[in-house]
Structures are given as structure tokens and as C-alpha cells.
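Some notes on the structure that comes next.
A single protein chain has been removed from this complex, and every other one stays in its place.
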Amino acid sequence: MVSDITGFDDKRREVPVEVGAADELAVSEDLEYVETGPARSLRADALRRLRKNKLAVAGLIWIIIVILIAITADLWAPRWLGDPVEIDSTTAAERMLLSPSWDHPFGTDKLGRDVASRVVYGARVSLMVGVLAVAIAVTLGLILGALAAYYGGIWDAIIMRTADVFFAFPYILFAIVLIALLGPGLQNVFIAIGVLGWPSIARVFRSSILSVKENEYVDAARAMGASTRRILIRHIMPNAVAPIIVYATMSVGGAILTEAALSFLGMGVQPPDPSWGNMLDDARSFMLTAPWLMIYPGIAILTTVLAFVLLGDGLRDALDVKLKE
Amino acid sequence: MIKYIARRILQMIPVFIGVTIILFILRSPGVVGGDPVRMITGERAISESLYNQIVERYGLDKPIYVQYATYLNDLVHGDLGTSYQKSRPVSDILLDKFPNTVKLAVAAILIEMFFGIVAGIISAVKRYSFWDVLVTFSTSVLVSLPVFWLGLMLQLLFGLKFKEWGLPYLPLSGMSGSEFPDIVYLIMPAVTLASVSTAYAARIMRSQLLEVMGQDYMRTAAAKGLSSAQVIWGHGMKNAMIPVVTYFGLDLGAMMGGTVLTETVFNWPGVGYEIFLAIGQRDWPIVMGATIIIVFIVMVLNLLVDISYAFLDPRIRYGRQVA
Partner (left out) sequence: MAPLLEVDDLHMHFFTRDGVVKACDGVTFTLEAGRTLGVVGESGSGKSVTAMTIMRLIPEPPGKVVSGDIRFKGESILAMSEREQRRLRGNRIAMIFQDPMTSLNPVYRIGEQIAEPLRLHKKMTRKEAWAAAVELLRRVGIPQAEERARNYPHEFSGGMRQRAMIAMALACGPDILIADEPTTALDVTIQAQILELMQEIQQRTESAIIMITHDLGVVADMADHIMVMYAGKAVEYGSADEVFYHPLHPYTWGLLDSLPRHDVDDKGALCPIQGQPPSLIHLPPGCAFGPRCAYAGPACRRTVPPLVDIEQGHLSACLFAGDAAFIARYENRVTRAGAGAEVGG
């Protein structure tokens, strides 16, 4: 799914006139820009465009809220809501499957634990997987993509053919098989998502390096005797960074979805530790009697992933990145 | 054209060999460490003679390259091994299950084609309208939706609540029964499986059509005196549809892999559900056999997509011939 979260390049929504008159108007528009707009730096320009995208800003705010909730959970969640893992055997019986109330805003589960508290702690898992797994994928992808693009030849052939092999597997199926063999657990989820994510990043990075490499200023730098590493860092990275940022942001959403799917199948985070995915697995048996068990973790996944998708879309438009698979 | 197809098939071979190598490595934890016999038997205690029997039966004492050669040879001859639990050839088991998965995937693709194309066209033609905003936002929601959760919510609403409220309801799971005609069992799983893809299809359709509508040849068509509907349908759609059609081909392959979640939620007796059950029972031949078949199908579909692309787009068709 990481590889699916991309691949549509909506036309930018800035063009005021479409067919026909566009060529005539372009002139006047350019002039407007020359007259009124002082040259802004690319980054400031991108930030300004991002700020104008309300959905992306909403996504960013939601992401920040979720991060704050996850970080501070220990300070308030157990005290106000209840312990997410431990079962209080003395009161468990009377607190089983309570519907949402003032004390338990999201209700309680079959063992009398507070669902809200579990959702809060589930956010930790999801964010951790999202960030760490994508970090693994990005690191691997950057290294391999750079090797392939910069050295070319046999390196390029080996790395990119290996990427092709990875692409031949349907993503979620490969993840499931990998976890099945590695054994369940959070650590293996990181590894699986990270290992499966690198080919996309490597492709994106490789193609942006290649397109930059075509540019004359790299030739010029080389002619002036700059070392390969220096050229990579000074000239190529700044240009390749935008697509990587966009891609990574979108991938975080995909990684969260994958973790949820794996945990739902019983292959990710193991009970009693809470994860949004394994909470949904538990909820299946109480679908009709305790629908809250199902609704809240699902909404948590949906809103968090949506936030990353919207932010990713916003970044893509703001940085004017074209991702194509 | 034939040359082009031949070259694409030749390009497939190294990728497929790569796939078999990866699966072989994964299948034999002996390669990456760990006891291959334990992989088969799990944690339960076994006698030494049984242990040796297993080693001999699966050739686990032979060098790795011999094991791989045996594996590849079996594969080429259509032998996917024997299920540990069911003592039946994996190929037989999969042959039973595949038709069900294909049925589900085809139903999902049809749903996706219809809603994806319609939503994409409306969105592009009525750009910036209420409908466009609605389509754009709901596609974002759909791609963010965990498929299995969507399945559960559909079950809750249309399976349980509708029944409770005395409304016409849908069967919760399975693929046949006495209560409903078979096709009714297909509805919820197919909708679930189609959900994410439909969103992508709509987005691709929209962006392709918008791009095409800005092209000069659309203006030429309008200058001939065609109505705007004739211009869009006659001149726009054929150009815009080429990438969309290829997307459907690729997506059918992706769906074969994505069925694990949907089939598990709906207990749909297809390959995906079989994989899920086999993982629980540590029945690796089924897991590996199903995986390699799915990968093979995906690769063949990709090949067909490339070929159909060449048929649909004259630039590629003739370009290749000249080259």
C-alpha cells in the first residue's frame, strides 16, 4: 500500500483560464508576476502555498495533536481513563463491555479495560511504526537509489532489477508472508514494512538524481574538480529532497495502514498490548453487542492516515512534485 | 509487435527467477538460520526418527543449491509441494480456491471501473463544482480507510443492523447459503475489495481527462463543429482512457494479493483466506505455493497490460516497429 499512496498528478488548480485563450493570458500573467512579485525563495514559496491549502493544514494539525497525545499518554491516560493493559480482576466482571459513558468515553472491552486509553496507547504503536518503518525504507532507498543512479552500470542493473523483483509481489501479500516467516511482533513489522518500502524510494530518488545529473551545473561542478561525494551532497540532494519528503509523508500513512492490517490478522502487535489493528480483531466477536469496540479504533486509523494523505497531497502541490509510477 | 512481446516476455524471466530466489530463501529458514525441521513441526516435541524422516523427505540435508534446483524443477513442473496439514497437493487445493478469488476480484474490478470512471469524469467535466470537491475529498477518505475496517462496518450496518431494524439485509459472510442467491454473497466483499482501488481509479480518470481537455487537439475537434459532448467522448475519452485501462489491468493483479484481508473478514473461501488459515497452521507449502502463483498471475497481467497499451496507443505500436 505504500506504493499505492501515490501516482496521481492532479493538475494544479491555479490556472484561471483553460482552453484557447490561455496562451494570450499567460503573457499578462507573467507580467503581473514580474511587476508585483519579488523573487521569493523556493522554500518560502512552498510554505506559503502549503499554508493556503486548508486540508493540508488540517492534516498537519491533527498529526501534531496525535503526536502530543501519544507522547504525553503516560501522564494522564492511565489516571483519567484507566490502565490500557492491566486487568483489575476485582472489578473486571462488572466493568466488562460497558458502552461509552462519562467515565469511559469510548466504552470498555471484554476484559473491562478502557477503550479510550487503549486507543491512546495504540497511537504510540501506529506513529512509531509509521515513522520508524518509513525511516528504514527511506534510508535503504536513499542509499540504494544513490548507488544505482550515481555509479550506474552493474550497480544500477543489480539494484533496479532487485527492485523490480520486489515490485512483482503484491505489497500486502508480501508483508503478510514476510511476517508469517519472521514471526509476529512489532519489531518484525518495522522490518517488513521498511524492507518492502525501499524499492519505491530508491526509484524516486534514482530518477531525481538522474534528472539532476543531466543538468549542466553538475557537469560544471565536475569540471571544476568537485568530488563525487561533494557533488551528491551539494548539488543533487537539495533537488531530490522534495520528492522524497512528499513520498515519505504519504508512506507514513501507508505504513500505519499496513501495521493495522497485520495486527488485525494477529501478526503484528500481540495482545495484551494495544494497537488499533489488534483492537479491531478483538472487536469482531462483539460486533453487535459492543460496536464501540470497532468504531473508535477504526476512526483513529482513518483520521490519522487521512491526515498524512492530505498533508502529503498538500506538500506535493506546494513543492510541485510529480510522482509517477 | 511480436518482437516487442517477445522482448517483454524475456524481460519477465529474470524477475521471476528473482522472485523464486526470494521465496526460496524465505521458505527455508535454514538458509538464514534456524532449524528447518522446527519450521515444519513448530514447537511440539518429536522423536528423533520422525525428525530424520522429515529431513530426508524434504531433502533438508542436501546443499542449498541442490535444494533450490529441486524447488525450481518442481515449480516448472507445476508441483507446488504437499500441504502439511491436509496431505493434498498444494496445486489441487489452490485450484479449488482460485475460482472463488477470481470471481471476487472480477466483481470488484467491475465495481471499480463503473464508479471510478463515472466519478472521475464528473469530477473532471464539472471541475471545481460541488461534485468535484466531493469526489476529490471522498477519494482521499477512501485511500485512508483500512479495508478490513470498512468490511467490518459494512457487516455491522448491512448485515446486523439492517436485520435488527427489519430492513432488507445482506449475508454476513461466506459465499453461498440457502437464505440468499449466491450473487448476494458477493456484494459486500466485492465492494470492500474495490473501495481503495475505486478511489485511485477516479483520481487517475480525473487527472487524465483534465490533462487531455487542455490539449490542442481538443480545440481542433471543437473547431470542426463538434459539440462539447462529442469532443469529450469522441476525442478526449480515447486518449484519457489509455492510462486508466492499464491501471485496471495492474490493479486486478494487486487485488489478487489484497484479497487476504477482505476474504478473511468475510470468510470468503478463496486463496487469500486459505493463505491466512495456512499461516495459522504453519502450512508453508500452501503459503508459498499460493504466493508464487499470485506473483505469476500479477506478472502475466502486467505483460498483458503492456501489450494492450501498445494496441491502444498507436504511438507505441508503431514506435516499436520502427525501432
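As written, the chain order gives the labels A and B, with residue 1 at the start of each chain.
Quick note on the criterion: contacts are C-beta pairs under 8 Å (C-beta built on N, C-alpha and C of every residue); 3 or more make two chains touch, one makes a residue touch a chain.
All values reported here derive from a predicted model rather than from experimental measurement.
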Among B:48, B:179 or B:216, exactly one should touch the missing chain; which is it? B:216
Of the residues B:79, B:211 or B:313, I need the one that contacts the missing chain. B:313
Residue list for subunit B contacting the dropped chain reads 215-217, 219-227, 235, 238-239, 242, 312-315, 318-319
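Simple rule for what comes next: only the chains that are shown with their structure count from here on.
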Cα centroid separation, subunit A vs subunit B, in Å, comes to 22
If we count contacts the way the header does, which residues on subunit A are in touch with subunit B in the complex? 1, 4-5, 7-11, 13, 18-20, 22, 55, 161-162, 164-165, 168-174, 176-178, 180-181, 253, 257, 260-261, 264-267, 277, 280, 283-284, 287-288, 291, 294-295, 298, 301-302, 305-306, 308-310, 313
With touch defined as at the start, can you tell me which subunit B residues reach subunit A in the complex? 14-16, 18-19, 22, 26-27, 29, 128, 136-137, 140-141, 143-149, 152-153, 155-156, 160, 164, 196, 200, 203-204, 206-207, 210-211, 213-214, 218-219, 222, 253-254, 256-258, 260-261, 264, 275-276, 279-280, 287-288, 291, 294-295, 298-299
